[in-house]
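Every protein chain except one is present and positioned as in the full complex.
And then subunit A:
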């Protein structure tokens, strides 16, 4: 007697090819049968309440159009196809050079990462501060352009925001106030379309709190 597992279904077929099979054969077979019980129930999906069997058939395989560029055709469940553009070897080599040779790999965040990575930005807002006398006004177009160029990058603004919060966390309230207030002034200059309204408002709230704490007015200032 042999037990055959039917591929893909996990169903067990018992085929008797020896009518005089020994007791040992039989018990081994029964043991195998019980070992395979789970496979059977799984294929029948009796033990997976909440599952939706047979949906897997719908998984659609992407087709690689151009093997050396990563161009693939993917097909949506609606039947529509979408072409995902490839990347030429030349472009990849450019990206690789930039990442590995120029950037030196991923961003390395060690202690004082925020201070170090924003050093030039902080220097810039500090140097421009005298020119930012009035909110929303800067004395030369050149400085205005420089601010726009620097702070249009969301990522750069995020880093500076993290630095302000980091000062606050370290209870360096004066540093926090000093930086946040300069940022508020700079952002006012570049925010002609009111896109940074939320960021500016948050920084203003931060300024108020940091100033209070720096003066020792707030309940936790001495903590």
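One rule holds in what follows: a contact is a pair of C-beta atoms (placed from the backbone, for glycine too) under 8 Å apart; a residue touches a chain by one contact, two chains touch by 3 or more; residues count from 1.
Keep this in mind: contacts and distances are computed from a predicted model.
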item: Missing subunit (named according to UniProt) among the choices "C2H2-type domain-containing protein", "Multifunctional methyltransferase subunit TRM112-like protein", "tRNA-dihydrouridine synthase" or "Ribosome biogenesis protein NSA2 homolog"; value: "tRNA-dihydrouridine synthase"
item: Of A:105, A:130 or A:216, the one touching the omitted chain in the full complex; value: A:105
item: Interface with the unshown chain - residue positions in subunit A; value: 5, 7-10, 35, 38-39, 42-43, 45, 47-56, 59-62, 64, 67-70, 72, 74-77, 84, 86-87, 91-92, 95-96, 98-100, 103, 105-114, 155, 158-159, 162-166, 168-171, 202, 205-206, 209-210, 218-220, 223
